[in-house]
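One protein chain is absent from this view; the other protein chains keep their places.
Let's turn to chain A:
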Amino acid sequence: MNTENTTQPVIEARQLDLTFQTNDGPIHALKDVNLSVGKGEFVSFIGPSGCGKTTFLRCIAALETPTGGSLTVNGMTPDEARRNRAYGYVFQAAGLYPWRTIAKNIKLPLEIMGYSSAEQDERVKKVLELVDLEGFEGKFPWQLSGGMQQRASIARALAFDADILLMDEPFGALDEIVRDHLNEQLLALWARTEKTIGFVTHSIPEAVYLSTKIVVMSPRPGRITDVIDSPLPKERPLDIRDTPEFIEVAHRVREGLRAGHGDDV
């Protein structure tokens, strides 16, 4: 189904291992993680807390350094990829600067990367339209709702030309209705921009609805228990969640999560 997979993978992990040294002894956060993500894929990482899904995303972003195995991003080491500004990162909290307007917040990475001011204006306009926030450029973050703030932070991650978008539970703090709406918008955005997306979540419906590939993880040590290539079509209205295919994938994810927990409880 995925013809892109024949080309070089965008993210590739082999036997990836990460152990944190803490005062209470070493913590095995990731163990033998093998994963290959092709260009334009939407990959969700799902699992209970402590399963290493966020840690894995942070490894891809070079915010953590693995202690073993290999990891490449765009064929480079994660740190080289970071220096080349290969990805945009969206955190669980919007993290907008309260002293900057929405437009100025989106310009932050552009200023740091040295874009001209005309180019900055043009890009702000483009990404605000992508996340459906036209007309809010002059507002300060506190004047926006939580969902709008998170959209602004996605716009900020899209403003420069990274072809990978890493999202760490970006909608985790939002209510169900806002989350549904943002999920729909995110799919539209993904279809338009053709970016590769890595998405951490602990919601099964969210993972199944969004992804072309679902990575089920389990804790102690953090590892991958199942990788599901979604049979769902690329075009996904919200009511696809009532179809048998959707329910079947969701069931498999739930089984994977249960299996991961089995040797633990």
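Here is the rule we use: contacts are C-beta pairs under 8 Å (C-beta built on N, C-alpha and C of every residue); 3 or more make two chains touch, one makes a residue touch a chain; residues count from 1.
Quick note on the criterion: contacts and distances are computed from a predicted model.
Visitor: Which protein name, taken from UniProt, belongs to the chain you can't see among "Glycosyl transferase", "histidine kinase", "NitT/TauT family transport system permease protein" or "Molybdate ABC transporter, ATPase subunit"?
Guide: Result for the unshown chain: "NitT/TauT family transport system permease protein".
Visitor: Of the listed residues A:L63, A:V227 or A:A250, which contacts the missing chain in the full complex?
Guide: Within the whole complex, the residue contacting the unshown chain is A:L63.
Visitor: For the full complex, which residue in A:T55, A:T72, A:T101 or A:T212 touches the chain that was left out?
Guide: Touching the chain that is not displayed is residue A:T101.
Visitor: Against the chain that's been left off, what residues of chain A make contact? List them.
Guide: Residue positions of chain A that touch the missing chain: 61-63, 82-83, 85, 87-89, 91, 93, 95, 97-101, 108-109, 111-113, 140, 142.
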